[in-house]
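Every protein chain but one is kept in place in this view of the complex.
Moving on, here comes chain A:
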Amino acid sequence: MTLSHLATEDVFVVERNDADFRGGQGMTKGLGIVFRKFRKALFGKPNSDRADTEGQFNVQYPEERLAIPEAYRNMPILLYDDATGHELCTSCFQCERICPPQVIHITQAKDPATGKPVPAAAKFVLEYDTCMSCGYCAEVCPFDAIKMDHDFELSTANHPELDVDYNRLLRPVSYYETIAPTMWSEVKEQAMKKLQNNIKRRPGDIGRDHGQKIKGGAPVAAAATPAAGAAPAAGAAKPRGPVAAIGKNMSEDKTAKLLAIRAANAAKRGGGAADAAPVAQAAPVVETVADAPAAASAAPTGPVAAIGQNMSEDKRAKLEAIRAAKRAQRGE
């Protein structure tokens, strides 16, 4: 057998010719190779040429470090704007919902005057110990508020410390720009535009009071407070129809399309009487489970809109049909 298709300079090929006398030549050759590697590693210079197979390739970690690639992801962090101190997070719960191990916990901020929810998070806790660094949260965030950090030296003897709260999650945008410049430049414009929209709907200091205690962050300019505060107050006063709730950042005709699709779906389901009843039954249950503000405000458009925040509509219908059949079986 030959390995000629592999026989390049980097591959050691030990020919095993069964017809020849085998008196330990293979073993001697192997020992020779290992000894040469020993010699090269011990006396040779550090070798960073990965195409080479001999030499000393180790990076002496605490003293020497390899450059971390931009897309490297370790733990999620939250961003805030350097200039205004406003957090990018709008408490839309997308990350909390997608997180596979369910380690993100958000409480939405409320306007103290009206009690209405505001697009900002009051509390944001992330369990670093159970986070699996999948990066889904950063992927899904529509506001580019949550990003994956490069800092991996997080070991601690104090376990509760790994439930990281808002203050310790926040980093300035400028920090993220240093660790991932191209990735940030791709989304920068859009993220900042969305932030400006959200700031308009944030009364007072909501959405920026966490920014005061950030390590490495630029201190929040106090002068910016009143000006920024005025705009959100105006925004909050705006009457909110269902359209507004569905998506500030969604264009009008997109919203219209969405509504049309929903209506069509509802009509379809109306056709099959067997399906319609369970769907209506299921609606209230779903409403309490779904904690997204969009779901609550979309309620007037009918139970159909609220259904299936997590589950697709016809899946749920099927489930209900099965349940009904079971109930019938039991003779109720």
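Observations
Here is the rule we go by: contacts are C-beta pairs under 8 Å (C-beta built on N, C-alpha and C of every residue); 3 or more make two chains touch, one makes a residue touch a chain; residues count from 1.
Heads up, the rule we're going with is that contacts and distances are computed from a predicted model.
Chain not shown in the complex: UniProt lists it as "NADH-quinone oxidoreductase subunit H", one of "Cytochrome c1", "NADH-quinone oxidoreductase subunit H", "Electron transfer flavoprotein subunit beta" or "ABC transporter permease subunit".
Among A:K37, A:K110 or A:K188, the one in contact with the hidden chain is A:K37. In the full complex, chain A contacts the hidden chain through residues 18, 21-24, 27, 30-31, 33-35, 37-38, 41-42, 54-58, 60.
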